[in-house]
Structure formats: C-alpha cells, structure tokens
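Removed from the display is one protein chain of the complex; every other protein chain stays in position.
Chain IDs A and B follow the sequence of writing; residue 1 opens each chain.
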Amino acid sequence: MTTILEMRNITKRFGSVVANDDVSFSVRKGEVHALLGENGAGKSTLMNILFGLYEQTSGEILYKGETVNIRSPRDAINLGIGMVHQHFMLIPAHSAIENVVLGYEGNAAVLDLKGAAQRFTEMAERYHMNIDPWELVSNLSVGQQQRLEILKALYRDVETLILDEPTAVLTPQEVDGLFEVIRQLIAEGKTVVFISHKLPEIREICDRCTILRRGKVTAAGLEISEIKDLNELARLMVGHEVELVTEKTLSEPGDVVLNVENLNYTNDKGIHVLKDVSFDVRAGEIVGICGVDGNGQSELIKCLTGLLPATSGKIELMGNDITGSSPKEILKQGIGHIPEDRHAMGMVGQMNLRENIAMVDGHDEPYSSHGFMHWKWIDDFSRKLVAKFSVKTPSIMEKAINLSGGNQQKLVVGRELSREANLLIAVHPSRGLDIGATKYIQSQIVEARDRGVAVLMVSTELDEILEIPDRVLVIYSGRILACLDQCDCTRSGLGLLMAGIEDDSEEQTA
Amino acid sequence: MEGLSIKQRFQETLKSVYFPFVAIVVSLLFGSVVILATSSTSPLTAYGHMLKGAFGSIAAFDSTLIKAIPLIFTALSFSLARRSGIINLGAEGQFMMGALAATAVGVATPNLPAIIHLPATLLAGFLGGALFGLITGVLKVKFGASELIITIMLNYIAKELISYFVNGPLMDSASSSYPQSAPMEPSARLYKFIPGLNVHTGLLIALAFIFLYYFFLWKTTAGFDMRVVGFNPSAGAYAGMSIGRSTILALFLAGGLAGLGGCIEIIAVQGRLMMTSFAVPYGFTGIAVALLGNLNPLGVLFSGILFGGLSAGALRMEVMTRDVSSSVAVVIQALIILFIAGRQMFAFKRRYRYRPSSEKRKGKTVVDDATEDESPTVQATAGEGE
Partner (left out) sequence: MNEVVSFFSTTIRLAAPTLLAALGIVFSERAGIVNIGTEGMMLVGALAGVIGSYVTGSAWLGMLIAVFVTVLFSAIFAYFTVVVKADQTVIGTGMNLLASGLTITVNRALFGASTSPPEIDSFGIVAIPGLSSIPIIGPIFFNHHIIVYLTFILVPIAQFVMFRTNIGLKVRSVGENPKACDTVGIRVGLTRFLSILYSGVLAGMAGSFISMGMVSFFTEGMIAGGGFIALAAVVFGNYTPRGVMLSSLVFGASNSLMYRLQALATNIPSQFLLMIPYVITIISLCIVSRKSNKPLGSGKPYIKE
C-alpha cells in the first residue's frame, strides 16, 4: 500500500502552549488509521491543521507524495480531504440539502437544489444512509446528523475522510452502523483517519494507529493486529499504569432523599421530552443516569433544579414537595448541583474565584447579611476551599477563566460539595477532563456518598457509569427504561438499553 | 489586590490607561482631518483653543466640571446597565424624562421649604428617568424585545413629550409665546458652593453617586447578582438568581441615574425646561464616557471630566476660530467610542496567557469573552486547546 498522507515534524504553538510538538504522522491509502490519545493530547489540533483550520507553526504536509500548502478547508477539500468534526458543522435552520451544497464549489449562481438532492439521495442509498434531503437539520437525530456530515464530505468526492471522535455521541448499535459505512468506504479505496480514545473501538475497526500524548507522538503506525494487550495502548496513551478503578465500598442506602413520581415535561416546541419519569435516590447511594446525549437528561436535571417547569408529576426532596418551586427555593432545600456545562452555567469566567465561590449562596449568611456582601468571610472561606480541593491558582482573586479545565471543575465541585447538601446532582462531572482530574472528582463524589449524601449522577461515559454508581437508570427518549443494580450492569446490556431496546425478544430499532 | 506584586499592579494600571490614551490620541488625529477638511483653521490652533477652553484656567475648568456632571450621570446609567448585560441606548430619553418630572415638581409647588422641595425634586427626577427605564425593562423581560430599538424609540417619544409639556401644561404663562416652562422655584434649585466658581452642589451629588455605583455593584447582594447575570445569565439562573428581576432593576436604576442627571441639569444650570435644554446629546456622549472609563467608577469620573472639557472647549473653539464647528467635538466623541470598542487593534502583539494545562475549552465561551468589556486581551487566547 502506498502512503497517501504524510505530516512531517508538525509543531503547533498557541502562545506558550505547545499543542503539537514535532509530530510526524503517516497514513497509507485504503487503511483506517487511528489517531489515539487522551483529551487534550493534540489529536484534534493536528487534524485541524491538516484540514486547514489552523496553520502549523512549523513542519510540512505531503499529500500523494507532493508537498502541499493547506491554508483553508477549501484547499483541503480540493485536495480530497474531508473532515467530520466532533461538534457537527451543520446549520440547524437549513434543510439537509442546503447544508450539503453550502460552500460547494460546483454550485451555480442560482442553486439547483433539486438536482443536488437527486445526486445526494443516490449517494445516500449507496451507503445505506437514508436521509430526506428536504428535512430541516434541526429535526434530524444525532446519528442522522453524523451521516449527513459524512455524506456532505462524500458529496465533495473526498478520498481521505477524517472522523473526529465519531462515536462519542452514538449508541453502540449506531456505532456498528458507522463501522459498516467505514468498511464500505475502505472497500471503495478511500482512506479514513479515525480519532478516538476508546480502545475497543480502535481494535475493531482500525488497521494501524498513531498515539499522541501531551502533543508528542508516543507510537507511530502500530499495526493493530499485532497488539496483544490493550493495556499496552493505554500506557502509551496516558504514560503511566492507570489505576482504572476508583476505590469504593458497598453503599449503605438510607432514607429516600429525592423522590420523583411520573414526571412529565413538554417543551415549548410541543415535544414530549420527559415521559412519566419515576425514581428515587436514597441517602448514601449514587444513582447513575446513563443514556446517549439528548435523551432528556438535561431537561430532567433542569426540572429537578427548578430551571424548567415540569408539565406534570411530583418531585419531593426530603419529603417536601418542590415541584414548581423556584431554583432559589430548591437550592435552599439543600441541593448541590454540578451542572452539565461549567462554562455555560457553573461559573462566570470573567469573575474571580471568590466571586464564583459566593455565586450560589451569596444571598445567605454568612456570605452576606441584610443585602451586604461579607467579602472578608468569603475570602477566608475561599482560601480554605481552594486548598481543600487542591484547585491550582495563584490567588483567589484570579479570574476563573484563567484556570485550566480541571481546576475549574474542581472549583465547581468544591463549591457544591461544601454546601453540605442532602442531594448532589452531578452532570457529566468528568467531561473533558484528563484522567487525573477525573479520578479526583470521582473520588470526591464517592466520598460525599460515604458521608451520607444522596448522589444523582448523569453521564454518557459507559466506563464512568459502570464504575461509580450503585444503581443505574437508563434513559432513552425521555423514558426510564431500566433500573439496574451496578452488579447487573454489562457494557452490552447497557448499550442495548441506551439504544432503546428493552428486551431482546421484542426488538425495536432506534 | 491580593496576589499581585507591585510590578504587576503597575502593569495593570499601565494597561488600564494605555487603551484610553491611544484612543484619545488617534481620535484627535482623525478629528484634525475633519477640521482641515471643513475649515481654514489649523487643527493645532483649534485644539489649542479647545484645551484652553477646557483646562486652561480656573474659570475654564469650572465650566468643564459643570458640563461633566450630567455626563457622569448618563455614563453611570450606561455602565450600570452594561454591567448587567444590557445596552441602554435610552439615557437620552431618560435624561429628558428626569428633567421633565423634576420641572413638574420644581415649578408646581411654591412656598415649600427647600429641605422638602429640593429632595422631592431630585426624587422626581430620579423616578422620571427610572420609570422610563422600567418600561424598557418590562418590555424586554415580558416580550423578549431587544432593548436597543425600544430605548431609541423611547428617546424620540421623550422628545415629543417634552415638546408637548413646554408647549402645553408646563408652559410659562409669563412668556406665553415661547415654548418653555416657568423658572424653577428657588427652593428646588441647586447652588454654587465654592466662592468665585460657578460649579454647583450637583458635583457633590455626582461624586456621591459614583461611590454608590461602586458600593452597590461590589458590596451588595443585588449588585453582585446583577454582575453575575450580566456576565453569564445562565450561570445566574443556575445559581438561583432571577434574570428578569435583575434586568428590570438594572434598567430602573439606570434610568434613574440618567433621570437624576437631567434633573440636576435643569435645577442647577438651565433653571427652566426648554426644548433647547437638550441640544447636547448627553445620553449618547455618556456612552463614550462610560466606555472610556471602562465602566469603572473612577474611570467614569475621569473620563466624565475629560468629556466635560471636550464640550466646554469645543464652544470656545467655535467662538475663537469662527469657522470650526463645535460639532467637531461630537465627531471626536464618536471616534473615541469606535477606538475604545475596537481597542484590540492597538494591542502590541497577540498576548497568550499561559495555561497550566491545554485541556479542552469550549469555543463558545471563548468567543463570549472576547466581546467582554473589561479584558481586551482575552480574545487572543481564543486559539488554545483542541
């Protein structure tokens, strides 16, 4: 097989941060090449350079044996390189076909959408990816959107397709579908670069892999078939033997802290997002909610915390009915909430640490009294909190935005745990964090449980779900499909449930 | 500030002065092009007169201070709203409504002792503006309407209301053909307080409100809420704050500040309400003052005095040169707004802050930071992470 793509000695600096350090990367025509590494290892940066979104600080790119100068995605596309980004680059307000032809160089001044739709449909049928070209993207499921992204690239006749963490948002069954498409692409002589940090998937679909750690190559072009032990790959990825398990004893559930009965929520578009959700969480146990993103988890948490009004049903906290209470009232009842997106909700980047710490309870003593802030007390408290949760910062007067993601999350987790709530809601607590920070935060959550806090944890990461919770609820399409004890959980079993298949006997497709 | 060395503090200070300074210099340069193009006077001569008229003598500084007072109020109005995440383009109208309400109280009730009449007039001025701000706040919260267009429309409505009142209910019966109110009762007026100077006690009120602005935003829970909501409304909601309440309160207070400015302008300077009372666009100039002062209390004070000088100096410039229009000052103010808002263009180099880890950061947040007022350098960090 010939080498189709070669990136030589690529270095990319963002100010003083080196995202790619002398990275060389070579891909053969017709293979699936995995680019492996932790979050923040520099995988996406490297591929964004290849796709023309970033410009490398130094180094060169060869495509089909010739040095190429890729200054924009258009250059990349013209060379035959396509990319499906982790966060889809689609416009929800436009139809599928408009998204496909957007920016296409073959467009006439007056668009021929009908012709394009015909070509699109033929192509979609060839790959068994049926999408109505006239449907608005906002009405497509996540899986369909990904297929649309792949078709968008194929419409431009790309030969090399970069898939950036394509499985992160898919159910195991959808992953299988994706792999079928990848196999078909390879059969047609195309080349695929597959970015991931999930080892089993890599073993299943990839021919070779290149591993990045902290911006450097730790292994280049390994033949997957020759690798016997996945731990070896893991070591190359994270550097040291990973303690894969957070230490945890059996739970001793106490009284019911949170009780949810027949909760329903219909959003302002009239979509029935939560359907008769019922469950409880007891003191001293962790209940995990697992499911693919967008199956109602966000709305469930927002209903619980008063940020969205439940359409019907009942929510009880420590025996008090909190349905319809304001977020403020609910917080006062003792809920700690690590929100799903710390940047968007959990903190104010432009404010300093002490202000972020005072954010939630600022209206209560001893943070304030009679409407006046007690900054002196808050300062002392903040210093203690920062020390206790080992938040690395020069000072409590530092703006939160200047902290690393892991330290930001420690700050949020520390604040919520310090509130000594009866119920802790932790939504994607480890999302986007490296293994060290993940383990730290998970252990803090387990510790809180051991102190008798009831914990409700939402996660999409199966590893986390299999490890941390004592009980697991699977949510699919706004419905709780199952409630399992942790010991009854298996990867494949959860996978099927996450795809909406409740029982093997009555199979429904997602 | 904790954790900052003297050197860092010095750098911070330098940084906070650098952009305003460059913006002013560049604006004056462009302003001189306008002077060259529209007059036969050399820009240096014109600016010389302007400087003299602004800061050249005690009398000049006196008139500068008098002009600075209303600007400080409209600038505080814009700043308070901006810190709560709202763009208040309505200070102009709120200023007028404050003036109108103050006039109504100030002329209507003779024979009141000053100790009652003056506070009542000031309160009326505050409420006049505040209620006008409240309209915007309620419409924004209730209907989701953008405050930008609403505040502008209310400015025009305020102008018509003033016109109606000075031609109608508030028209001075002694000068029946001229559209103006009766003079304010002496008990409702502010007076000079330094012998030999014309500057009035409104200056003290302005200083008090600069302090209150600081105290409110940084020391009270309501002000804290407002700043949180202003930076990140979702975080505010998450923390149990009411965004609607914060928005409405912010516009009420912002309107009140502008209204108080209008009230003081009438009871201390103009003496009665006229259509010509609002020839200077105090509301819009206040935006320039606020931005130049970086929405900070002391910044607003200094830039307020600077802009007061610009107004006072422009009048002298027009009189002395005969052919340079005082409207050149408006051009310079506008340019300062542009160059302060676009100050990134003057950054020496793209600054990247060191981050201990290159963990993933959400692009969306980074973009939001870049448009944030206080930290012009954040934008350059947008390239980090994956």
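The rule we apply is simple: contacts are C-beta pairs under 8 Å (C-beta built on N, C-alpha and C of every residue); 3 or more make two chains touch, one makes a residue touch a chain.
What you see is a predicted model, and the numbers here were worked out from it, not measured in a lab.
Student: Can you pull out the displayed chains that the omitted chain is in contact with?
Tutor: A, B
Student: From the listed residues B:I152, B:A222 or B:L315, report the one that touches the chain absent from this view.
Tutor: If we include the chain that is not displayed, B:I152 is the one touching it.
Student: Just to verify: which one of A:G15, A:P73 or A:G313 makes contact with the chain not shown?
Tutor: Checking the options A:G15, A:P73 or A:G313, the one contacting the hidden chain is A:P73.
Student: If I consider the whole complex, including the chain that's not displayed, which of B:I87, B:I116, B:L298 or B:V319 touches that chain?
Tutor: Missing-chain contact among the listed residues: B:I87.
Student: Give me the subunit B residues in contact with the hidden chain, please.
Tutor: That gives, for subunit B, the contact residues 34, 37-39, 87, 89, 139, 142-146, 148-150, 152-157, 160-161, 163-164, 167-168, 281, 284-285, 287-288, 291, 323, 325, 327-335, 337-338, 341-345, 363, 366-368, 370-371, 373, 379, 382-383.
Student: Which parts of subunit A are in contact with the chain that was left out?
Tutor: Subunit A touches the missing chain through residues 48, 51, 53-54, 72-74, 77, 83, 85, 89-94, 98, 101-105, 107-111, 152.
Keep this in mind: only the chains that are shown with their structure count from here on.
Student: Touching subunit A in the complex: which residues of subunit B?
Tutor: On the subunit B side, the touching residues are 1-4, 218-222, 224-225, 227-228, 231-232, 234-235, 237-242, 350-362, 364-365, 369, 372, 374-375, 378, 380-381, 383-386.
Student: Going by the contact rule set out above, which residues of subunit A touch subunit B in the complex?
Tutor: Result: residues 14-17, 19, 39-40, 42-45, 48, 54, 215, 305, 307, 326-328, 330-332, 337, 339, 341, 343-351, 355, 358-360, 362-363, 368, 371-373, 375, 379, 392, 394-399, 401-402, 404-407, 432-434 of subunit A touch subunit B.
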